[in-house]
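One structure, pasted below without further comment.
One protein chain is absent from this view; the other protein chains keep their places.
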Amino acid sequence: MEIQIKLVFAVSAALFSVTAAYFLWAYKKPFNSAFLVSFITVISYTLMLEGSLVSVGAGGGEVYATRWLFYGLSCSLLMYEIARFLKKSQSETAFLMFLTVLVMGIGAAAAYFEGWYKIGFFVLSSLAYILLVYPLLTSVSPHRNAIAKYLLLGWTGFPLAFLLAPDGFGIITAATAAILYLLLDIFTKLIFYFDLRQKTEAGIA
Amino acid sequence: MEIQIKLVFAVSAALFSVTAAYFLWAYKKPFNSAFLVSFITVISYTLMLEGSLVSVGAGGGEVYATRWLFYGLSCSLLMYEIARFLKKSQSETAFLMFLTVLVMGIGAAAAYFEGWYKIGFFVLSSLAYILLVYPLLTSVSPHRNAIAKYLLLGWTGFPLAFLLAPDGFGIITAATAAILYLLLDIFTKLIFYFDLRQKTEAGIA
Partner (left out) sequence: MEIQIKLVFAVSAALFSVTAAYFLWAYKKPFNSAFLVSFITVISYTLMLEGSLVSVGAGGGEVYATRWLFYGLSCSLLMYEIARFLKKSQSETAFLMFLTVLVMGIGAAAAYFEGWYKIGFFVLSSLAYILLVYPLLTSVSPHRNAIAKYLLLGWTGFPLAFLLAPDGFGIITAATAAILYLLLDIFTKLIFYFDLRQKTEAGIA
């Protein structure tokens, strides 16, 4: 692993350690998903930094398939908050969370395998992702636009970064991909919670 | 992997892709388990077709242990529908779903390991399976017989196929086993939903 990638992962782990501590102190909720999401992200980055579970993509770049498995954990919690914010029913929330885990699990397979199987798993994951975001983007809710911003500019950035990274076609290096993923993580897992909280406190939610 | 097995897996993945699309379109439920079960089955067959996670049994035949892990996901959803159909309580439904995951997880271990451990895990899995189906077969419900048909002719076929396949004693080839499992999948994961739906629409449920 190059020193630049190690640096990005170390900075990411440190950043999310700080935000985990902050959310733990600031969010006094019985189910503190903001803390859990940051904490899971720390574990994920530490595991990628350790490096034992890294594989090499067809283009020669490094692939960190475990990233997607941990997104399965953290993003299903984010989906729980999104579904609650849009006042989805308990059944639909459970369906969306289940689908989120599948999207990320298949994404890990797409990152790990090569050739036609990579393409096949990427297509399956993308189809599941469309099923996930379509009902959210077409929700009848005053908060639809606020959520659409995070989904379209944030969540959708991940499969695009995937295609560019060694996970996919390997057009950008693993180091550039790591920075891109970090920025998307900051937007969808940190700014999202600060924004959501402000909206909730302002009595909008 | 022989070409016949690849063909069975490819046909299976294609078939369940079609049914996933159908259930998505036809079943307008907030928690669409019929779609999820078919979709999980597509992932499972694609992974088996890819072949990296295949091991070789003691008899020389190919063993696809991941099949059982994905059954843990799909069959716990089937168990949710069965338990609801028989009007089981929320606590008992959770217990039955948890047990289903254990049955299939231990089944994966039985498929993967050899010798006395294979036998030991198979016995543990079978005991858990009996605990799972016994309360269902003895339910006081007008739908008991309808469910019993799927459990006795469908679900129970899987451990029997396991014993004959390279998973177990290796009496039949991996290709024959793949066809047998496919037929059982069609009965328990497709016909089950069509039948259940007819009963529900006819006002029986």
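Per-chain numbering from 1; labels A and B assigned in written order.
By definition in this document, contacts are C-beta pairs under 8 Å (C-beta built on N, C-alpha and C of every residue); 3 or more make two chains touch, one makes a residue touch a chain.
For clarity, every value in this text was computed on a predicted model and none was experimentally measured.
Touching the missing chain, out of B:Tyr27, B:Phe113 or B:Phe169, is residue B:Phe113.
For the chain missing from the display, the contacting residue among A:Gln4, A:Asn32, A:Ser126 or A:Ser141 is A:Asn32, taking the whole complex into account. Residue B:Ala128 is the one among B:Val42, B:Ala128 or B:Leu182 that touches the chain missing from this view.
Within the full complex, the residue among A:Ile5, A:Val42 or A:Val103 touching the omitted chain is A:Val42. For the chain missing from the display, the contacting residue among B:Ala58, B:Ala94 or B:Leu153 is B:Ala94, taking the whole complex into account.
Residue-level contact of subunit A with the missing chain is found at 24, 29-32, 36, 39-40, 42-43, 46-47, 49-50, 52. Think of the hidden chain as still there; on subunit B it touches residues 89, 91-92, 94-95, 98-99, 102, 105-106, 109, 113, 117, 120-121, 124, 128, 131.
The definition used in the following text is that only the chains that are shown with their structure count from here on.
Between the two copies, subunit A and subunit B, the C-alpha superposition involves a rotation of 120 degrees in steps of 5. With centres defined as mean CA coordinates, subunit B is found 30 Å away from subunit A.
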